[in-house]
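Only one protein chain is missing from this complex, and each of the others stays in its spot.
Moving on, here comes subunit A:
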C-alpha cells in the first residue's frame, strides 16, 4: 500500500498501483497515480484514453478491446501501447480495479502484450 497526497487529500494505491477506493478518483488523482507509475504528466491523448476506459468500465465492467479504445478516441490503432507502453498503467491511472484473468506480459520491457488466460 502507498499513500499519495493529492491537493488536500490522501489517496491509497495498492502495491501494484491500483487505486484502492475508486470513488477517490479525479483528474488530479490520475496525475498523481501517473507520477507514481513513472509517467511525469498526462497529455491530452492520454487523458482521452483513460476517460474512455472509465466510461467503458462503468458500462461493461470489463477491460476493453484495445483497438476499440483507439477507435473510440480517434487515435491510431496501437494508441494505448504508444501512449503508456504498458496498457495496464493506463487502467491504473484511470483508477480502475484489477480484473481477474487479465495481465500484460513483456519479455523485453518495451512490447507489452495482453495475454488473456485462455
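Here is the rule we go by: a contact is a pair of C-beta atoms (placed from the backbone, for glycine too) under 8 Å apart; a residue touches a chain by one contact, two chains touch by 3 or more; residues count from 1.
Keep in mind that, in the parts below, contacts and distances are computed from a predicted model.
Asks: Which of the following names does UniProt give to the chain that is not shown: "Putative sulfite reductase-associated electron transfer protein DsrK", "Pyruvate dehydrogenase E1 component subunit alpha", "Na+/H+ antiporter subunit D" or "Ribosomal protein L11 methyltransferase"?
Replies: "Putative sulfite reductase-associated electron transfer protein DsrK"
Asks: For subunit A, which residues lie in contact with the unshown chain of the complex?
Replies: 59-63, 65-68, 76-78, 99-103, 105, 107-108, 111, 113-118
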